[in-house]
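Handing you a structure now.
In this view, the complex is presented without one of its protein chains, the others remaining in place.
And then chain A:
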Amino acid sequence: MTDQTHPLSNAETTRPVPEKAPFSLSRLPDAVTGWLLSLPLVFVLAFFLILPIIMIVVVSFWGATEFSIYPAFQFDNYEFLLTSPVTYQVFLNTIKYAVITWAFTLLIGFTIAYFLAFHVRSLTWQIVLFLLCTIPFWTSNIIRMISWIPFLGRNGIANSTLISMGVIDEPLEWLLFSDFSVILAFVHLYTLFMVVPIFNTMMRIDKSLIEAAYDNGASGFQTLTNVIIPLTKPGIMIGSIFVVTLVMGDFITVRFMSGSQKANVGRLISNDIALLQYPSAAATAVILLITVLIVISILLRFVDIRKEL
């Protein structure tokens, strides 16, 4: 370095921070940085979630004739929907599917998760068995659903096996295209959504708590009801939200497995869309959305889900 540059560089280091600093993220207040960082997600959610929902709400007030739809602000769609006994029947049926499916997936999912978390001792086996549970998910939902049809049909595997075993004399009619087959398919499709969150919370339970319960004289069943279930509640709630929303929003399972003989809200909407009755479909969708949100808010009352996220 020459003598000339020396005092200059010295002056530069001792000079106070220049007033017009070059742009840098670290100079911005934290709140601004936070907003900037979340901006991409805000855009994604705005375009793909908020905007479509607003569209649906807007369209639900539009009018429709047999061959056209026209922008308007009228309550005809809602009026028709809320005064029709069919709506209540279909909503009731949807809720029935949701409740029954929820009960079965909870029972089966909890049992599987309990077995994996507390009875399988080695981590390797836990992972292997857990992956085994996910294998059916490597194929499409529809395939898994449709493969029940040859099994449950009038001359299907189930009926012919039962007849050849002499358990029944003639084929069971209620096996396929009934509430039974719809719920069976739902349980089959969605049990894993219950297993995963419950298993996840169970794995976080300190094993010494089970020992402590045993040390305090709790029987296996008392440990289950007093320690494991309360500590698994958040996982149960998350799984319940998954299953309930999936079942309430579904239409394809009900259509295929009931042979178009049963209805739920999803089918109501899909029928309207097939008839190009978009405003009516949108109004039904809004009502369904409100129903599901009410159900979820009730579920969230029971548990502090933030602890799990």
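Everything below uses one rule, namely that a residue touches a chain if its C-beta (ideal position, glycine included) is under 8 Å from a C-beta of that chain, and two chains touch if they have at least 3 such contacts; residues count from 1.
Simple rule for what comes next: contacts and distances are computed from a predicted model.
*Asks:* Can you tell which of "ABC transporter ATP-binding protein", "GLPGLI family protein", "Acyl carrier protein" or "Aldehyde dehydrogenase family protein" UniProt lists for the chain that's not drawn?
*Replies:* Going by UniProt, the chain not displayed is called "ABC transporter ATP-binding protein".
*Asks:* Given that one chain is not shown, which residue among A:I56, A:M203 or A:A218 touches it?
*Replies:* Checking the options A:I56, A:M203 or A:A218, the one contacting the hidden chain is A:A218.
*Asks:* Counting contacts across the full complex, list the positions on chain A that touch the omitted chain.
*Replies:* Residue positions of chain A that touch the missing chain: 206, 208-209, 211-219, 222, 226-227, 230-231.
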